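Below you'll find the structure, written out as structure tokens, and then a few comments.
With one protein chain held back, the other chains of the complex are shown just where they sit.
To keep things simple, chains are lettered A, B and C as they appear, and every chain counts its residues starting from 1.
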Amino acid sequence: MQLLVKNGVLVTPFDTYKADIGVNNNKIVVIGDLSNLMAERIIDAQGMYVFPGIIDVHTHFEIVGGGGVKTADDFYFGTKAAALGGVTTIVDFSKQEKGEFIMDANARRFREAQGKVCVDFGLHSHFTDLSSNSFDAIPDVINGGYSTFKLFMTYKKAGFLIEDGELLETIRKTHDNKGMVILHAENDSICEYFTDKYIKENKLQPEYHAASRPAIAEAEAVSKAALFAKETNSMLYIVHLSTAQGAQIIEEARTNDVKIMAETCPQYLILTDDKYLETNGHYHIASPPLRKKPDQDKLWEGIKNGYIPVVSTDHCSFTTKQKDAGRDSFKNVPPGIPGTETLLPLMHHFGVNQGRISLNKLIEVLCHNPAKIFGMHPEKGALNIGTDADIVIFDPNKKVRLGADTLHMGSDYSPYEGIKVQGYPITTILRGNIIVENGQFLGQKGFGQFIKRKQPEYI
Amino acid sequence: MQLLVKNGVLVTPFDTYKADIGVNNNKIVVIGDLSNLMAERIIDAQGMYVFPGIIDVHTHFEIVGGGGVKTADDFYFGTKAAALGGVTTIVDFSKQEKGEFIMDANARRFREAQGKVCVDFGLHSHFTDLSSNSFDAIPDVINGGYSTFKLFMTYKKAGFLIEDGELLETIRKTHDNKGMVILHAENDSICEYFTDKYIKENKLQPEYHAASRPAIAEAEAVSKAALFAKETNSMLYIVHLSTAQGAQIIEEARTNDVKIMAETCPQYLILTDDKYLETNGHYHIASPPLRKKPDQDKLWEGIKNGYIPVVSTDHCSFTTKQKDAGRDSFKNVPPGIPGTETLLPLMHHFGVNQGRISLNKLIEVLCHNPAKIFGMHPEKGALNIGTDADIVIFDPNKKVRLGADTLHMGSDYSPYEGIKVQGYPITTILRGNIIVENGQFLGQKGFGQFIKRKQPEYI
Amino acid sequence: MQLLVKNGVLVTPFDTYKADIGVNNNKIVVIGDLSNLMAERIIDAQGMYVFPGIIDVHTHFEIVGGGGVKTADDFYFGTKAAALGGVTTIVDFSKQEKGEFIMDANARRFREAQGKVCVDFGLHSHFTDLSSNSFDAIPDVINGGYSTFKLFMTYKKAGFLIEDGELLETIRKTHDNKGMVILHAENDSICEYFTDKYIKENKLQPEYHAASRPAIAEAEAVSKAALFAKETNSMLYIVHLSTAQGAQIIEEARTNDVKIMAETCPQYLILTDDKYLETNGHYHIASPPLRKKPDQDKLWEGIKNGYIPVVSTDHCSFTTKQKDAGRDSFKNVPPGIPGTETLLPLMHHFGVNQGRISLNKLIEVLCHNPAKIFGMHPEKGALNIGTDADIVIFDPNKKVRLGADTLHMGSDYSPYEGIKVQGYPITTILRGNIIVENGQFLGQKGFGQFIKRKQPEYI
Partner (left out) sequence: MQLLVKNGVLVTPFDTYKADIGVNNNKIVVIGDLSNLMAERIIDAQGMYVFPGIIDVHTHFEIVGGGGVKTADDFYFGTKAAALGGVTTIVDFSKQEKGEFIMDANARRFREAQGKVCVDFGLHSHFTDLSSNSFDAIPDVINGGYSTFKLFMTYKKAGFLIEDGELLETIRKTHDNKGMVILHAENDSICEYFTDKYIKENKLQPEYHAASRPAIAEAEAVSKAALFAKETNSMLYIVHLSTAQGAQIIEEARTNDVKIMAETCPQYLILTDDKYLETNGHYHIASPPLRKKPDQDKLWEGIKNGYIPVVSTDHCSFTTKQKDAGRDSFKNVPPGIPGTETLLPLMHHFGVNQGRISLNKLIEVLCHNPAKIFGMHPEKGALNIGTDADIVIFDPNKKVRLGADTLHMGSDYSPYEGIKVQGYPITTILRGNIIVENGQFLGQKGFGQFIKRKQPEYI
């Protein structure tokens, strides 16, 4: 036996029970009372929860973001921090350049990540150019394991926006070939209209970032997405849902048998746009912007009731120096905030500790659902015989004050600076290998493997 | 007494009863048993229905349409034919050129119509350029009697499309100033996508006109319109609704207290896209295209149940020569079909005679509702003391075979060629003046007056 | 000409305009500018509104009510007061005794009313015994002009309740024969349960009347009624709707094409159950009981939006002596309050003056809709050529303090005691005959005629 995790309390989406876990050949091979078993390595998890490895299906490591600014986390640095936060799988994006063949873009991005990542990783194909050879390659891309396609309904100026006609047909073709489109849903024209307006009026403070991307911009895009999903009888997935209006539309569409799903992120569940009024409010600039209390409430309800089946982070980190360089105008601040490392402790603290969701639901939205939806089941997302031995040992009593000093990401600030959480991951195991132990990173650069993802599943 | 209409059966949206009508100073001054009254002119309407003058709120006379082709009907010719069809009021459009100040556009169009029109007329302000001085002039435009603003959600290449941000804010500002936006609701990108596709594939026959503007294009635009109406708490009106999907969205939105209305047109109620497969199928090219039987059924239901409160025509006529010039490709055919003259007889025949709607409902959707919705009540749309004496005498037994030979419009063909209807207007009275009698036009060029329209009303 | 009403402002459900009305042979024969006309009698209505005569479709005159107590108003006394309130038509009930043939019951009740009523009257057939000969007589009853059947879903102990099986089949048979069932919708078992409970607990004050008939009792019955209407594809009408829950169910059912209608009454719109806590709270005991502010709001919304198309009164009056005799326990107080005389002024004051509904909507729910729904159109409910000349002249400026001293009903108290209203009917005309002038009753006992009612209409 390669590894034994003993005496812990296993948490699955459905059950919580005491059992030992035995690992061999990097897989879970036995679960139960293993008191008589020997192993090369034994971890005593007495008093601890034993979770499946956390999955963050929305990260942006090592990219050049808005305004040509390079993110503070490269694949190595970022995934090391991820591991320290209990994350064993990430799904990042491979952005196609205009004119680039989509499979070349994927290969290029694969090479950037390979050799650096410390946890397992998948890649969403980020389409920006659906000219015919790339459009025709959709089945091959899916078969290559890049089975989910990120499309933008906004950022026209940046060349990201996919027009409605192409969007509709890409959703249809992707679904017909057993892939799935995932959408950044904000109405471009509305955001541009208000951005121009506030700039013209010289309203440049961080709070105008929020005002320039109002809730109706998200609601309109989500509503269109639901209509297109219905029209094409396809699955669809909305990333970083942030508004009550958007959540309401998704809830209703699902009730009417439209196969639409959404993720939200901790920043939309825990922070509000009051943050923009604070000193250094611009550190919180990200798109969509932070919203209001009723939006938070509706998003938590969505998680609890199941119409928001995933929580991810949209991790995209910059340094205070990078952020400060654009502080004269909300439009000049590179948008994005870090998040992967704090995903699990924040969701546990604000979700479970504060009574909004059960411990089982926590694991459902951080492990089980992302694995199933993104074609990584059964290897990932579960503690089951035959699954990858991706395991997090979580101390429910450990108290940590979040902040740049206690975290390990490239950003020299945290959007959650000063927040005290109770409950923290202490040991992270990736395919049977201990990559974090008692808060120390023991992994290796490049140890993470590419996940050739299968057909997405509707939840 | 200027005029007496005797012995007829008056039809209002609510009642049907025998009464005489007395007219003085161009107004209805008395209704009832007027057997003892004298008058300069007495019309015996024994055996006839007496309707309020029909209102067609959607006409395109004397314009240069798609492909730079001038319509076959100028304001004189077109409104003469209208009068022969029982129409006493039209609302046409004043299109703003790019760079033109909206009030100049309105004044220009007013001058084009004035002196030619044979029936009373209003004008919708057709905005194509919402740059600031025109946007700021919205209150003045409304106060000038052009209280409804036509905006396009499509025809981007033609420079008509208003982007979503501007659209949203124009809806809001218009409503706040007691005006109303009316929308051509088709998604531009979807229509362009399929148009390009079929042209590339050399599929140029008329039926590809329908395929290039699929139902989802309308549904998406109507759905967005409903969302914007809700967001801005404004009234909104969709022109020429053609699909069951669109009708369904409107029905649901209204149920949820969104103040959205729609008109449909006889071509969507009576014809289907099978027409495109006939010889000269290209004569039926108009946008939106003809649809299918289930669309017809849903639109009739909408009229009956009230969520489609108006029927108009989108009259836009071309000659066979003009149509034929573009017959090599659906894209080259100037889109538009004639309709005003046949509005009343078609709706009576296919609606009332065939049992789909009551006689009262006919008058509601052709007179009462258009007058109220478009700010012409109480002067227009009703037979009431003090209203304009716009009266149609309708012979329910007269049979007419529709066709270029029996109609009077500029087109040398009719989309309804060969259809036999029972029931036809025989006499048309405008403000107490007989402008059509026994099927003969007796009116004068330029007799029509401009209607300074008031605040639209939600129905 | 028998009568001219000059210079008034006519109000219909759709329009408000200045016109004179000419009456001959008890019918309206001419409307308009009648300045040159002569008549036997001319009324100058300068500064006044001219309404159609008000219709109260729910009165209980001259009955033996709960606890064997005779109502304070017999047909003469009650309809005289009605006329003073602008009411020209009432619809009362003919209650079948157990074992009695329904047509005998109707004939008996007809004789009670005939010769006493001062305004025109119809009768609802109140079924209590659906044994076969009465059930089989349904078509004949309808043809006899008693086209609406009152059934109770409560009052089992009193022998009123119709069990669900019979109810379902009676709704079906009535509808199939062009009649309509109208329902007192309260769940009997729930009311009995709580009544017993409070009596056992010796909670006998008036507020326990309200508690003993909770909102869920009405909601359950209304919900069942909607289900039965759907099952049988029948029209159905709920009397004296009092709760927001009930209104919500009706709104939703109608949206789903269930043909269900409801009336509410001024007491549910204007008073709340706080009244039960006042001295003499027992004077307000009626079933259903007075409810709460949110119920009022929803009911007003229902009137405005059309899903509550009628306001009536459920007039059932007792004297303070009669009420006081049972004051030891809510169960011993004869239930019922007076209302017909105050229907119009209350609805005008709290509805129109306070901005909740328009003047046109007032006439719609008090005249037009009751006439159509209860088969009295076109003779009643409208000011139109050929209709009965039932006319109310209403002074919008007249102020009246409501109270036993200013009212004329048999009760020596008013539930609205002390309320000051602005706007009051001053003259009432029934079929061309002035029965009230300047607040003085000039009519005759027995002048009212029976209305042989036709097929109900869904609104």
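The rule is simple: a contact is a pair of C-beta atoms (placed from the backbone, for glycine too) under 8 Å apart; a residue touches a chain by one contact, two chains touch by 3 or more.
Not measured: the values here are computed from a predicted model.
> For the chain that is not shown, enumerate the shown chains it touches in the whole assembly.
A, C
> Out of A:26, A:114, A:205 or A:384, which residue would touch the omitted chain in the full complex?
Counting the whole complex, the residue in contact with the absent chain is A:384.
> With the missing chain put back, one of C:79, C:223 or C:369 would touch it. Which one?
Counting the whole complex, the residue in contact with the absent chain is C:223.
> Among A:132, A:202 or A:255, which one is in touch with the chain left out?
Reading the full complex, the residue touching the unseen chain is A:255.
> Out of C:9, C:102 or C:190, which residue would touch the omitted chain in the full complex?
The missing chain is touched by C:190.
> Of A:30, A:204, A:325 or A:404, which sits in contact with the chain we cannot see?
If we include the chain that is not displayed, A:30 is the one touching it.
> In the whole complex, what residues of subunit A lie against the chain that is missing from view?
10, 13-15, 17-19, 22, 24, 28-34, 255, 368, 378, 382, 384-386
> Give me the subunit C residues in contact with the hidden chain, please.
163-169, 187-194, 216, 219-220, 223-224, 227-228, 231
One rule holds for everything that comes next: only the chains that are shown with their structure count from here on.
> Among line, ring, star, complete and other, which best matches the way these chains touch?
Contact pattern: an open line, chains touching in sequence.
> Taking every chain's C-alpha mean, which one sits closest to the mean of all protein C-alpha atoms?
Located nearest the centre of all protein C-alpha atoms is chain B.
> Which rotation angle, from 0 to 180°, best lines up the CA atoms of subunit A with subunit C, given as a multiple of 5?
180
> Between subunit B and subunit C, what's the gap in Å when you average each chain's C-alpha atoms?
That gives a centre separation of 42 Å.
> Calculate how many whole Å lie between the centre of subunit A and the centre of subunit B, each centre taken as the average of the chain's C-alpha atoms.
Centre-to-centre distance between subunit A and subunit B: 51 Å.
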